[in-house]
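Quick one: structure below, then a few questions.
Excluded from the complex is one protein chain; the other protein chains are retained at their positions.
Lettered A and B in written order, each chain numbered from 1.
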Amino acid sequence: MNHHPTIKPLADARTAAQSHFRTLRLGTPFQPRIDALALKQDWYNWAGYRAPHSLWDEELEYFAIRSQAALFDISPMTKYRIEGPDAEAYLDRVTLRDVTKLKPGRVHYTAWCDDDGFVLDDGTLFRLSPTRFRLCSQERHLPWLLDSAFRYDVTVEEETEAVAGLALQGPTSFAILRDAGFAGVERLKIFDLAEFAHEGATVTISRTGFTGDLGYELFVPTDKALSLWDRLMAAGELRGIRAIGYTALNRARLEAGLIVANADFTAAEHAIRADRLRMPDEIGLGFMIDPDKGHFNGRRAILEARSKKRLRHVLVGLEIEGNIPAEHAIVYYRKSQEVGLVSAAMWSPMAKRNIALASLQRPYGDTIVDDLWVEIYAMRELQYQKLMKKAKVVPRPFIKLDRRTANPPADF
Amino acid sequence: MTSSELNWDAIVIGGGHNGLVAAAMLAKSGRRVLLLEAGNEVGGAARTEEFAPGFRVSAVAHLLNRLHPDVVKTLELERHGLTIERGNFVPSVALSKNGPLTLHGAYGEVLTGASSAEQSAWKQLRAQLLRYAGVLKPFLSRRAPDLGNMSLAEMTGLGQTALALKRLGKEDMRDFLRVLLMNVYDLLDEQLSDDRLKGLLAFDATLGSHLGPRSPTSLLGLYYRLAGEIGGLAGAQVQPKGGMGAVVAAIRAAAEKAGVSIRHASPVARVIVEKGRAVGVVTQSGETLRAKTVVSAINPATTILDLVGPREVDTGFVRKVRNIRMKGDAAKLHLALDRPPQFPGVDAAGHKGRLVIAPSPDHVERAFNPSKYGAFSPEPVMEITLPSLVDASLAPCGACVLSAVVQYAPYALKEGWTAGKPLFLKAIMAQLEIYAPGIGATVRHAELLTPADIEARYRMPGHWHHGELQADQMLMSRPVSGWSGYDTPLEGLFLAGAGSHPGGGISGAPGLNAARRIIAMRA
Partner (left out) sequence: MKAWDAIVIGGGHNGLVNACYLQRAGLDVLVLEKNDWVGGAATSRELTPGFLYSNCSYVCSLFRPEIMRDLELPRFGLQVISYEGGAVFTRDGDYLANYRDHDAHRREFARFSKRDAEAYDRYSRDVTRQCRFIQPLLMRTAPDPTSFKPRDLGELLYLGKKFVGLSAEEMALTLRFWTMSISDFLDEYFETDVIKANFALSGIIGTALGPMSPGTAYVLLHHYMGEVDGSVGAWGYARGGMGAVTKALAASFKASGGTIRTGAEVDHVLIKKGKAKGVVLAGGEEIYGKLVVSNADVKRTFLKLVEEKELPEIFLRRVRNFKIRGSSGKVNIALDSLPEFPALPKDSPVYRADMHFTDSIERMERAYDDWKAGRWSADPFLDMMIPTTLDPTMAPPGKHFMSCFVQYAPPKIDGRDWTDADRDGFAESVISQIAQYSPGFRDRIVHMEVRTPREIEAEVGLTEGNIFQGELTFDQLLFNRPVPGYAQYRSPIGGLYMCGSSTHPGGGVMGAPGRNAAAEILRDLAKPTLHMSPAHDVI
């Protein structure tokens, strides 16, 4: 006698979604526009989406950020909607910075840690109303966020696919938004956000970005994505608006001294090797820690590491002599003792300096900052030109642009 | 001056036996200690209670077999009314349709009712079990090793264990390492042949845990039992006169002698946390009591999730606490009987002992199966005592109390315990009727405490051990990994209940070890 359970067929959204296996890289809501501009067809995988490295010319795309306005599709960024009476208290416990100080209509850059004080990720927190937030990050954290919500009156929902996002960055970005008819956008100070009407829906515009330049980020329901794109492109035509890919953006962010999870540090839930974990103080995020606010995840471990001087690494900005980028170069003390690794490097066209981010083992980079060297393996026609170059610890950002924070924003 | 203005050195939450032990130890160290008990009397699951007019019984635990000698000695319990004499040891009787088999003395120093071949096999196995349990015994009265930060004392402790292992001799040590995490079923199969004896041992190994005899690691349950001792003899057991409440009364007397203030009917609403430090409690009546140290001898999950609240601790820790498996399978049956029941073939001494219905390891395993899916055993296994035969004051003249721990009664019964309880009681009575024919007709009153009832009545969420006592929830993993040493992520807050190492049973060891830890930390 056999006792197999009977099969009851079911037709619903779950079965309808089966077909995803035919498309390993999804398009974003802006894909038709981006496809049309992707003359190079140079794609990479951003969290399962087909995203452009570069659309037509990475140099010119970079200069669009610095001299005109660049439009960058940030839809694949992971987004969580966090809402409820306890949302503020909840986020204050989950993230490092004091959320009670984040007013509605404001954004801050923050990070969150596990119990041992190791950074799970960094991201931006948007306070849309007293009880509604959006948390944007590189990696995915739903189980952590849900488990953290235990006994809080709050709902956490992943809304990556439902919300399309655009970054409009560069000197003319404000003028474009104004000309596109977003009245009142001139009132947005750095890290402000406001809601604007678009085609019967709402677009959230914040004066934020990942470039260190004047710039904005726009979030809109997926079905209004294309019309928003067209609205910006039309308004920006004469002000040099250009769609760009990640290579250009990555340069701008490095000049701005900003770090990227799983590029400049390994996110705790991804670290297989125990020594790859990093505390906020070890990746330059120590400024976020507020020992006087209420309890937050990792507090005990972070304060203990500080008091017992158990911090082992430090992330620093380096200026390296010459102009050869030191990407993934090993950092030495006195040219001989290995003390760290460069995680990102470039010749900065804005700063006209050879810059890098590096993770060093304390005390190097912390109390010992002299006599640091990087060994650059520059591949030239199938040979490494090995260069030992002097490196100097310098403050970040590597460039500081007054227009980023100027009020009212300049009309370029 | 009211007590709220007093500044206590330590507040102990929960007046179960571990709470009392911890409080007494701390008071003896010179601390001013306040113990807060939610109920109207202390003792928790080790109380003696009236369940029918004139009938009194040990609430949950009904046999004393592991009260830690350090507790007895340090608290001078014998001076406070505890008497344990060798003559009081009671036997364990494996009931069977084919006549009983009895383990006399300390866990079967003498075995009767079995073939001579079985007797010699048992002698060997018993010696082996006691030897191996002896290797593990020192762990009971120590903190579990702190993996991240091992102290010299801990290293020395582990070194001593290694030496104890070496002392076993090469072949014995090999066998020890082989069987350590084995299931009890296979080990019994290797060495014994009498199903009654094997059934009894299989029952003992799995009693109070969500395991069947065939589950790997189930042998640890037997070691845990045999690492315990009473009256200096491992595996011995007594039915305390006056029920378990009498044992608690002795500990209480010791605590009061040491200067512990005990307040009844004072359930704690929350632990006050200031900047990552526990600084006192607020009672449910709204009173604020402050202390340097807060010791919780109640369930670890209740402590962290309800009294402290998840907001004051980290998500990973909350995750671990919520992952503590504590869905128990043990129910407690109390019968008020017109007269003592007769278990055919069992002598008078046997009736005063522990009577076990677990006819074979396969039977125990079959009883376990439904519990995995949220159903109770249709043919439950159980250990029965008749406490009024040992202490006549527990029942009206001529009448009798029957106390039984019955498995498997899953905490989360699919149909719910309201619907399930009468059905389970019927299944238990059917088993009892087989081994004590006619017992049903003499029942004056029956009280069945399901895990849900035990939770409600004794504030023991889900499980009487405050967490499954399985390999992955023992030692460094009890109550949760990273925090197995009685301290918590909150400075000044300690855990001292059965949810902490070494675990459940009337041992006092968690309370003892926690107090020692606090004293060592000068907290």
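Note that in this section a residue touches a chain if its C-beta (ideal position, glycine included) is under 8 Å from a C-beta of that chain, and two chains touch if they have at least 3 such contacts.
None of the values given here were measured: they were computed from a predicted structure.
S.K.: Out of B:Asn369, B:Ser393 or B:Thr418, which touches the unshown chain?
M.R.: B:Asn369
S.K.: From the list A:Glu58, A:Glu88, A:Asp116 or A:Asp179, which touches the chain that is not on show?
M.R.: A:Asp116
S.K.: Under the stated touch rule, tell me which residues of chain A contact the chain that is not displayed.
M.R.: Within chain A, the residues that touch the unshown chain are 1-10, 14-15, 17-22, 24-25, 45, 47-48, 116, 139-143, 146, 158, 269-272, 274.
S.K.: Against the chain that's been left off, what residues of chain B make contact? List them.
M.R.: Chain B touches the missing chain through residues 146-149, 166, 170-171, 173-175, 177-183, 186, 190, 211, 214-217, 319, 323, 325, 365-366, 369, 372-373, 470-472, 475-477, 481-482.
Operating definition for what follows: only the chains that are shown with their structure count from here on.
S.K.: Considering the complex alone, what residue numbers of chain A touch chain B?
M.R.: Going through chain A, the ones touching chain B are 89, 93-94, 114-116, 144, 147-148, 150-152, 294-295, 297-300, 303.
S.K.: So in the complex, which bits of chain B are touching chain A?
M.R.: Answer in residue numbers: 273, 276, 305, 309-319, 322, 482, 489.
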